[in-house]
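For this view, one protein chain was removed and the others were kept in their places.
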Amino acid sequence: MEESKNGFAGNILHLNLTTLDYEVIPTKKYEEWGGGNGLGTALFWDYCQDKTITDGRNAENVIVIATSPLNGTSTPSAGGRCELVGVGCGHYPIGWFTRSNIGGRFSSHMKFAGWDAVVISGKAPYPVWVEVENGKVVYHDAGSLWGENARKTQLRILSALDKGNNGWGWQPLPGKKDETSYTTQKPAVLCIGPAGEKQSTHAALVHDAGSTSAQGGFAAVFGAKNLKAISFLGTGSIDIHDPKKLVSARFRVKERYGVKVDDPTTDMQSWWGWLSRPGTLSFAGTVSDHYRIQACAGCIMGCRTRFDVGYGNETKCQATSWYAHFALHYYKGDKKKMSEVALKLADYCNDIGINTYTFAKSVHWLERLWHKGLLGKGKTIHTDLNFDELGSEKFGFEFVDAFAYRKDIGEFFADGFVQGAIKAGLESEWKEGHLDYCYWGVPSHGYDARAEVEWGYASILTDRDVNSHDFNAMFWAVTLATMRGLPYQIEAHEIAKLITDKLKPYVDTTNAINYADDNIYSDDVMNLTRWYIHYNRFWKNTALFCDLRWADLFDSSNPGNIGATADPEVGEQVYWNAVTGEGISFVDGLSRGHRIFVLQNAIWALQGRHRDMVYMADYIYDKKAEHSEFPFFMWPTKDENGTWRYTDLMHRKLDRAQFDDFKTRFYKAEGLDPETGWPTSETLDKLGLGFVKEELKQHGKLA
Amino acid sequence: MANLRREDEMETIDKKRARHLLRTLDFDDWMMISVVFPPRSISQKRMRSLEEMELTLIPNEKMYPSIQPEKVLAWIEEKVGDKDLAAELEPIVADGSLNYLQKCVALGKAVNRRCDMLRAAAGGEDA
Amino acid sequence: MQQETLLEQGHAGTSSVFYFDQYWWVPFMTVFVALLLSAYTYRKKPRCENGKILRHDAAARFSHWFNAAGILILLYSGYQLGFLDFGRKVWFTDGVRQMFNLHFIGAVLFLLGAVYWVGNTFLHPKRLEEHSPYKGSIKDAILHYLKLMGLPIKKGERPTGKYEASERLAFIPLTLLALFMGITGLIKLAAHVWHVPTGLLKLATFTHDWSTLLLAVLLVFHIILAAVVPWAWPMLRSMITGYMSVELLKSHHKGWYEELKREGLCSEDENDKKGEDNANA
Partner (left out) sequence: MQTPEIKSSECEEPKYGGMDRRTFLKTLAAAGIAATGGAAFMLPGTNLMVMPNSKGYLVVDMAKCMGCVTCMMTCSMVHEGESSLSLSRIQIQQSSFQNFPNDIHMAICHQCEDAPCVNACPVEADHVDVLFGNVRSIDPDRCIGCTQCIDACPWLPKRLQFNPKTKKVQKCDLCANTPYLDEKGGPGGTQSCVKVCPTNAIAYVEKMPKQDDPYAYNVNLRGEGWTHIGMSDEDYKLEG
């Protein structure tokens, strides 16, 4: 292999589980796809023979775990992210070709071991786990690991792979004599727990204590493939095109956007922008002040915690909050107990390998069904669980166990909550919004699609909850400032200017940031949505810049509140070019995102997608958001006089016809056929995607 | 909306009445609000009783209530049925000089005082 | 984080004894010890006795075999440690330590033999002349070997002295290489004690390594021509026992024989007789 210093490790590992052998694919051929989402989609296209499958648990499915050139480098908050693609499960109406990702150390170790991606095809004849140490790939019988939870699985694999040390405290890795290489690091293991084995769509892939990949249902795909775990340990290097540039850009981004952790004036809550925010930590508070902020490889500021109490390590985000308020009620306002129960349960979910995201929006609904007499012993949906105990520690564990071991309601809802509701004849519960699963049968992210429209639009126009917080940074900053009665650090007109400056040339007017009722179907918002999807497809999920740090569209830590995104000194493209040597512009990256998106549309078309299917759940159009999640839903709006202000967008619903028209214009702008939503032959040719035409034509899906 | 009443119009609270006001409501009368876990999380939460509202309203370092004060006022008046408390809360809800969290604190304190009184009247036991 | 070892933080180091470090002064002292030895060595010119001539006295054999042992050990250990593009062969710490210490022993033996020879030569400069090539050495060496191979060559060579033409030819590069190796070795050794500029050290290492390679090549020829081929066996014997037959002296080292006769150290009659006896024995 000729060596090029471009951040790629050089090889792709194709695991053929059916025959338990593997193949080494040179990355060269796929370098044009960048990495992550793009690389994974291209590999899926080449290696998945039957792209019409609609459930990821089908043995024909191929999933790809893909890294980017930036993984394993010091690119701020891009060094440790890892992308998974393939046909998922748990979506409604079908399991789309979808994506997910995972943080921690997994992708960096995959690259240090010399691999850019892993293509997993077929189905193993018996449960296996795969050990990769640099170039060594070994299938192990996972019979004795089957049934173990994710923590025990990892600990057992780590101990099996532990070679002791030679008195140096460094592990020697295979190599003859002076080719022996050493590491002080532990292998990075990605595995499933019992839920994944039992192919529940609520299962999560787990790496380390708290890095999980759950949305998309890939843990069930692992289970269906009889694949318990993959472990990577590498001692290699990643060749950087311009290391000097990368190092100095990393120094610079710390100067400009780094959190001043030692400065007592640093405020945990009043930052505006993503890159410079202090650690997020647990949402349910902490049970001790003895903890650290913990970060994925290369992150500029960690968002997770490790405690001294023996549980809750690396838990974060809604994993820590989905049960907290039930506990608060149950323990009559005892906040310490609430934190304890919330963290223990979050920890347990990570241990056992369960997606907590589906719980965030479903437990309330189950509580409702219980009190409505639809859920219970011998009721419409049978359960032995006692929902009167909802909030207790014991109930929490029993509830999670039901899903982890696919029993009781865990079995009933194993294919998804929307699917379960329909099965129970309770479709109206969903259509009316009691079950707040608004796009593709997955839970609303909490940022109501009727208010934060770009989130809803992008979710329904792609394949799942888009989970991309780019514009969402505005919402939180403004909403919290409003709650606390603080002055807005950045006024509405200014934020519109700051953001739209970053969106050029997709939009040329601040109007794109106008979230007012009369503007949300406009071409400006449509172009903002396109930018959002393209950014998501390339910079976020192909280059693998972390969602919780990028895009940094505005940032109060920087003079003029200018965000780091697209910045000539510290923007995404600076790191990309320093590592790969490509010399692309920020906008070039977005164009690549477009190309990837069109290829994905080709796959969706083969899976059976048609534009008529692309609509959100009925309640999004029929009902206003009634019971507010927020006291207010503050977004920048511009009134007819051209005056900008932050406005509460509660109590809004979308209009079917106008969204339909929006879709038509969106498809046209993206080069998709407005009649069907399928890629057009012309667009495919223009984007260098001609290779997909034949297959689309065969299936009558070429527009 | 509760109308302001004169002092002498206030309802007398006996044990039974106190227990009634502190009761757990029927499911259909529960009120959906949310709690914000700073810095960045929010979860829905059903309010089942006045005492649960009491526990939720006062913001602390771990969580802020996420409510719409007018709706809380209406719920207390109509679902809980405590018109006196509602009357006490009304000027707070209407006070434009308070920011949101200050308003929550003021509401929380008033509800807390009321619950203390009701608990005393109910014989120190929850209804 | 717990280390999976019983070693204690701050005390987890182990160090080996390196003679070059610990006894760095020994090679330097060896140089002077060898000189001192040579200063106390009194050598006599050999004479023909009982049909034999003492070609290599004890001093010469001492010098040669210490040199030989030293060089072989040095080459072996140096090869194991790696030089030029030959990678290191020993793994890891212990192997390197052993080879370094072996190299040290080789160096001491080599210095002892080589410097002892230098001292002797200093005292008897004529010995240098005996070893040195003369005008026509090359031609004579070629003729000599051709004859030995049985080719009917009539052309006469200059009467062979104590050392053959080819030996005299090899003397120059061998001595020079040994000198380079010794001096550069001592420079490398000095770096264990004093600061030696990297440039000088690199030059020393470079010279040391190339000298090693060339010496190794010459050594191969030397061993073949002096020990492997049958006609060299008497020579080899003489380097072990010290003696060679007068007959051989007459036939193969005519020049030296003439010289010994001139000096009255050998008489023709006696030696003839004894030589025959010897041959018959």
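When the chains are written out, they are named A, B and C in that same order, and each has its own residue count from 1.
We adopt the following convention: a residue touches a chain if its C-beta (ideal position, glycine included) is under 8 Å from a C-beta of that chain, and two chains touch if they have at least 3 such contacts.
The model shown is predicted, which means the values in this text are computed figures rather than measured ones.
Trainee: For the chain that is not shown, enumerate the shown chains it touches in the whole assembly.
Mentor: Within the full complex, the chain not displayed touches A, C.
Trainee: Please pick, from C:Ile53, C:Leu81, C:Leu225 or C:Cys266, the residue that touches the omitted chain in the full complex.
Mentor: Residue touching the chain left out of view: C:Leu81.
Trainee: Sort through A:Leu246, A:Leu328 or A:Leu366 and give me the one touching the missing partner chain.
Mentor: Of all options in A:Leu246, A:Leu328 or A:Leu366, contact with the hidden chain holds for A:Leu246.
Trainee: Of the residues A:Thr18, A:Thr52, A:Thr180 or A:Ser585, which one touches the chain left out of the display?
Mentor: Answering carefully, the residue with contact to the hidden chain is A:Thr180.
Trainee: I'm checking contacts with the chain that's been left out. Which of A:Leu13, A:Cys48, A:Ile120 or A:Ala209 qualifies?
Mentor: A:Ala209
Trainee: Mind listing the chain C residues that contact the chain we can't see here?
Mentor: Against the missing chain, chain C presents residues 1-3, 5, 7-16, 18, 20-26, 28-29, 31-33, 35-36, 38-40, 42-45, 47, 81-82, 87-88, 92-93, 96-97, 100, 119, 122-126, 129, 188, 191-196, 198, 201-202, 263, 265.
Trainee: List the residues of chain A that touch the chain left out of this view.
Mentor: Touch with the absent chain occurs at residues 72-74, 79-80, 104-105, 108, 112, 151, 154-155, 165, 167-170, 175, 178-186, 208-210, 235-240, 243-244, 246-248, 250-251, 254, 258-266, 268, 278-279, 281, 286, 289-302, 306-310, 313-314.
Just so we're on the same page, only the chains that are shown with their structure count from here on.
Trainee: What graph shape do the protein chains here make by touch: line, ring, star, complete or other?
Mentor: Contact map by chain: line.
Trainee: Any idea how many Å lie between the Cα centroids of chain A and chain B?
Mentor: 38
Trainee: Just give me the whole-number Å value for how far the CA centre of chain B lies from that of chain C.
Mentor: Each chain reduced to its C-alpha mean, chain B and chain C end up 105 Å apart.
Trainee: As a quick test, compute the distance in whole Å between the mean CA positions of chain A and chain C.
Mentor: Distance between chain centres, rounded to whole Å: 74 Å.
Trainee: Can you list the chain A residues touching chain B in their complex?
Mentor: 268-269, 277, 280, 283-285, 317-318, 320-322, 324-325, 328-329, 332-333, 335, 338-339, 360, 364, 367-368, 371-372, 446, 476, 480, 482-485, 627-631
Trainee: For chain C, which residues count as touching chain A in their complex?
Mentor: Going by the criterion above, the answer is residues 3-5, 7, 12, 14, 87-88, 91.
Trainee: For the complex, which residues does chain B have touching chain A?
Mentor: 27, 31-46, 48, 52, 55-56, 60-64, 66-69, 71, 98-102
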